[in-house]
Structure formats: C-alpha cells, structure tokens
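This structure is in structure tokens; I'll ask about it shortly.
Not every chain of the complex is shown here; the ones you see sit where they belong.
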Amino acid sequence: MKLERSKNILTFLGFDNEYKDANIVVFGSPFDGTTSFRPGTRFAPNIMRNESFGLETYSPYLDKDLEDIAVFDAGDLDFPFGNTKKVLEMINTFTQNIVKDNKIPVMIGGEHLVTLPAVEAVHKKHKNLHLLHFDAHTDLREDYMGEKLSHATVVKRIWDFLGDGKVYQFGIRSGQKEEFEWAKKHTKLTKFSCAGLKEAIKEIGDAPVYVTIDLDILDPSIFSGTGTIEPGGISFHEMMQVIKEIKNLNIVGADVVELSPHYDASGVSTAVACKILRELVLAI
Amino acid sequence: MKLERSKNILTFLGFDNEYKDANIVVFGSPFDGTTSFRPGTRFAPNIMRNESFGLETYSPYLDKDLEDIAVFDAGDLDFPFGNTKKVLEMINTFTQNIVKDNKIPVMIGGEHLVTLPAVEAVHKKHKNLHLLHFDAHTDLREDYMGEKLSHATVVKRIWDFLGDGKVYQFGIRSGQKEEFEWAKKHTKLTKFSCAGLKEAIKEIGDAPVYVTIDLDILDPSIFSGTGTIEPGGISFHEMMQVIKEIKNLNIVGADVVELSPHYDASGVSTAVACKILRELVLAI
C-alpha cells in the first residue's frame, strides 16, 4: 500500500528517474501566446502526464521498454502571460542548462514558437545542427501580421541561424504560395508525406539533429485536438514508421508541439501525443 | 487599421468579389426539413464562412490561389420553416437568376434535397445536363415514409427529368436492396469507392455537368458531422483526387451538402467541408 509520507508526484508514465541519473530530460513549455486560431496548447503537457497512465511502458513497435532507459520529467516551466520575449528567454536558459549537463532535452509544447529558443540553446553547443521538421504548415513566413516571432514564422527564424540545407520539412500541406516558392531554394520540403525521409537520413549522417514534431502533421481523423485543422495529413502508422527510421540519427534535442487537448473531448489526440512521445523517447 | 465606417462583412475566405465581377456565385441553402435522423445542416453555410479563416487561399493540391479567381458570396437564402415546397421554389428562382447572368452557381447545403431545385434551374439552360453524384447513400427511393420530396429520394427526382445514363453515382455504401437493383438499370453506380470516375469523365466529355457532393461520402473518421453516419467511406486524399480529376469537365453548377456541424464539436468536419469547397471552386 501507498505510503502516506511523501507528497503526490505526477510524472509522465515511466519518466520517473532522478535528474542526476537521467540521460533524457523531459519538460513542458505551456505557451500559446501567438496561436492565431484556437488557443489551448498550454494545457498539453499536464494533460499528457495525467493521461499517460493509459499507456503501457512497453512498445511493440520498437520492442523496447521505458523501464530500461533513464528519463527525468522536470514538470512545466512557469511562464508569465502576455510577454512573448520573456517566455522565449526562459525556455532558452532552461534548455541550455540541460545541454550543459550532457543530457538530451525533450520538450512538450505549447505552440510551435517554443521550438525556436530550444533549438537556439541546442545550437549553441552543436554548431552543425540539422533540423527535422514534421508539420502540416510551412512556418516560413517572414512575419505574421507584423510580428517576427510567431508560430507561423518559427522555422524561418531557425533558418536565420542554421542557414541553407540544414532544414528538412515533411508532411507540409498548407502555406502561402510565397513560402512554398522560398522553400524550393532554402529548405528541403516534402509536400503531403514523409517520402523524402530516407534520403534525408543518408544526407545527415552523423551530424547532430533536432527533431521537431508539430502533431498537426497527422491527419485530423486521428489528431483533431489542435489549433488549425488541416485535413489530408499522414496516418499514425506513417508516424510510427518515421520514428523507426530516425532512431539511428544522432538526436541531440527534440520536441512534440501543438496538442490543444480541449478541442478533442474524446481524448484521442492526447493518447496519440502520449504514444508518439513514448516512441520518440525510446527512439532516442 | 480597419476603417470603422463600413459594416461588418462576412464572406467565405477569399470569396470577396463584387457580384458583377464574379464568374462563380456561392450561396447557402440552410434547409434541413426532411432530414430523418440528426438535423442541423441548416447551420453549415454560416459556420463554414466563420471557420474559413483557418484556411489559406492557396491550394498546394491544385497550385492555384483564390486570389486569382473571381467569386462572389451571396450569403444565405432566408427560408420559412416547415414549408418544404416554398423552400424549393426559392432555391430554384435564385439559381435561375445566377444562371441567366452567365455565372456558375455553387450552393452550400443544407440537406441533400436542396440539390433538386438547383439542378432543375441549371437544367433549364443546359438540356444535356449530366449529374456527378458523390454520396454514401443511393438517394433513389421513390418515396420516403410517403413523401416524394426527401433527402432520400432526391436523385430519383432528378433522374425523373434527366433520364437514363445521365446520372453517375460514386462511393455509395448504404441503401435498400431495391435501390441498388434499380440503379443497375438506370444510373451508373460505383459501390464504396470512386473507381469508375475516370471512365465517367471520358463518357461525359464536353457535356455540361452538375457536381453534387454529399459530404457523407467521406469516412466518418474525417467527417463525423453529418446526419446519418456511415462508416466505410472514402478518405480525404481520395476526395482531393476526385477534384483533381473533374477539373477539366464542363462544370455548370455544383453543391456541397449535408454538413451538420454541431455533431462534430472538434471542428474537423467543418474544416474538411471548407477545404473541399475551396478546392471545388478552384477546380471550376
């Protein structure tokens, strides 16, 4: 029987190691300040922790068990509301600390803009960093309604310091005509599917990689709990295939973003996000 | 900054031309009076206008942009409640006016019965009219609970004046045994899928075509917001493929019907309907 002497602890299922023992540090960035349509990704990390208990620790996809690896769940960062810049600084500092301790940061969003400071922090250590970007949207605008820092500009902002040839984009099915044109010259963009992944993996080789999964890459039939719904996405099976393929890359950071759980009352989107996080962490 | 001098205008995204300049006229027929199971398609056109702002105007499927074509959104017809005949007359008259001005009517339902008066109006001008009918249901009953005019009889009523060999049906997966038997002699019906579409396109050639898309042709995994749920439908990808294929036909009228948005609180069904409408209009 449970001892009544210790406080109630809530971590994502199986992410129950101590910080010092862990190779991977999971944390939540519950920010949705630049979301343009339906907000609510701020609720994702905590709901994922709560719902993770419907999962098993064992993955029949990878034939691996969370009990065999060491993951620490740091909980959520505690953001001010309405101050985008300060939020980004907090994520940056927090990620840098993890990286300094030679641990791999895995962030749970929040909206996609949270990826920017995390990649910046990882890039500080890994100068030859590549980005694998899974998403329905290009996220390549120069600004969005006048704002340079936005979920709709985040990959462009990352490109600003990674430069040409380092950014791979998959599953893209929505954006402005100009963004698709621009991508032809500066990123490697695969429309609708992840068809180009195998080639990308070959090109990247041993270089350090940051993997960012905007969950709206999935079809809304399986992932409706997100801000901007884009029919025509990849299936869960394809996502599992992606994770199997990237597991031999040198992943030095990762995130899973854009779950807005209140918009899917059935709980399917949260279950999908939980399983993808489990597989992603097992793959790293 | 927005000028405060003009009233608030709400059109479907990008359908913002003036009537005189437009080639295509979109309008809503918010009628669900003969719906037999779950009503609510009356809400579809207006919710689609409101939610269309989650869309981009650019289609990566067709590589076309709504900004390059001229569409006018006339809003919704203002129907009396409980008087089926009068509603049908109003749609007929309204569609005739559009056709007379040499514009193409694209109607947003409402339930499927609204297609009858629109096709009648178009047929008045285009005597050799063909019908492309995408649907989960046969809609070929002679009457439904004694009523000749019903969403379950609508294609039979259209056949009454188009006659044999002009009606093509796709995706059909529900109906009475008698309807399937009848279809063998009088329409060209493809069960479950849109497999017969290419052949149909060849047969039709340059003849004028009215395209009616009952959105429940889609699988409820991606389109649950409809009156009668029929698992086993086509995917969104298949729907996009259909639209690509029909774009070279001589389409003189079209509609998208049977979205019942309140039954899909996630908003996915509405997003699907919006994207299909965007693609359909771009294809015309």
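A few comments on the model shown:
All chains are identified by letter, namely A and B, in their written order; residue positions are counted from 1 within each chain.
Note that contacts are C-beta pairs under 8 Å (C-beta built on N, C-alpha and C of every residue); 3 or more make two chains touch, one makes a residue touch a chain.
Nothing here was measured: the structure is a model prediction, and the numbers come from that model.
This structure file shows 2 copies of a single chain, while the whole complex it describes contains 6 copies.
We take it that only the chains that are shown with their structure count from here on.
Per-chain Cα centroids separate chain A from chain B by 38 Å. Residues 37-38, 172-177, 180, 191-192, 219-222, 224-225, 228-232, 263-266 of chain A touch chain B in their complex.
Residue ranges on chain B touching chain A, taken from their complex, read 53-54, 56, 58, 60, 65, 219, 221-222, 236-237, 240, 265-268, 271-272, 275.
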